[in-house]
Structure formats: structure tokens, C-alpha cells
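Mind having a look at this structure? Questions to follow.
Yeah, one chain of the complex is gone here, protein chain that is, but the others are all in their spots.
And now, subunit A:
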Amino acid sequence: MKFITQDGQAFEITENTLKYCSKVSNKNTETLNLTSINSSILKKVVQYCEMHKGDDIIPKIQKPLLSNNLYEVLSFKDAEYITNLELEELLHIIQAAEFLGINTLVDLSCAQFAMKIRGKSSEYIKSCLSPKMHKTDEEFQMQRDNENLVKIQPMQSSD
């Protein structure tokens, strides 16, 4: 199967990795146009599917959360995968997983979200849930500069 994302990049995926995608595995088509999902986020979702390729059953997360440490609640692989993700990325992953029908990923990311909210004050929660303000022109320029730097660096190393 091929997934084509918003940016136009194509991901080739075998049938084994699509075990957990309940909505997609039934279809017989070879290519899927996913216009709502970003390429960087599809990478993460595919990474999760390949991690659990060989597992027959993924254990359910105990509700409610037992402790503040994710490593005690989840398996080591999942905890490493899900920590150090920002809130916006989390929400994008939830949307993508819900679209593809991966229930265990939805549970994982919701658990991480709940961990961030748990035990915090209401002002912090408000800042988590409220949207970011529109970016100014300067911030867009900074973003473009960073992307250009990433492209230039391999050129310099070849010299």
C-alpha cells in the first residue's frame, strides 16, 4: 500500500504493518490520498506500526493512571516513543490515528495528554488547551531560515 500525504510524499507500507489499522486493511486499493495528514506525523504513525509488527496483542493501559511516571505504566518501547512530544504533535497524531483506525495509538496519546494535565493548576490547563496565536512575519522568517540551514549543511560537508 502507498500513502500519499498533504506534502506529496509517498510512503510504502507492507500489509503486516497495517495489522492494527482497522479502517484501511479492508480496502483493496493500492494508493491512498491522505490530504489531512502531514508527512512528519505519518512518519511517527508508521514508526509505531513497525514497532508493533511482531506483537500479537498490545496490552491495554490501566485506567486510571497509577503514577506520574510513564515508564511504570507503559512498556519501555511505548514510553520512549511517546515522551518528548509536544502538545500540537500529540493532537495531530490523535487525529491521524483516529482517521486510520488505530485504537491503541489513540489510547497511548490520550494517556500522555492526561499525564500532562494531571495534578496541574487550572491556568496551566487553560494554556495547554487554548490555541497558539497567529505567527508573526518574523517567526515565519526564522522557520524558513532554519529549513534552509538544514539543506545547506550536507552541501558543506561534501566540500
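The working rule: contacts are C-beta pairs under 8 Å (C-beta built on N, C-alpha and C of every residue); 3 or more make two chains touch, one makes a residue touch a chain; residues count from 1.
As a working rule, contacts and distances are computed from a predicted model.
Undergrad: For the chain omitted from this view, which of "F-box domain-containing protein", "Ribonuclease P/MRP 14 subunit", "ADP-ribosyl cyclase/cyclic ADP-ribose hydrolase 1" or "Elongator complex protein 4" is its UniProt protein name?
TA: Hidden chain identified via UniProt as "F-box domain-containing protein".
Undergrad: Based on the whole complex, identify which of A:67, A:84 or A:146 touches the chain you can't see.
TA: Missing-chain contact among the listed residues: A:67.
Undergrad: Using the touch definition up top, pick the residue from A:32, A:79 or A:94 that touches the left-out chain.
TA: A:94
Undergrad: Against the chain that's been left off, what residues of subunit A make contact? List them.
TA: Missing-chain contacts on subunit A: residues 61-68, 88, 91, 94-95, 98, 106-107, 110-111, 113-115, 117-123, 125-126, 129-131.
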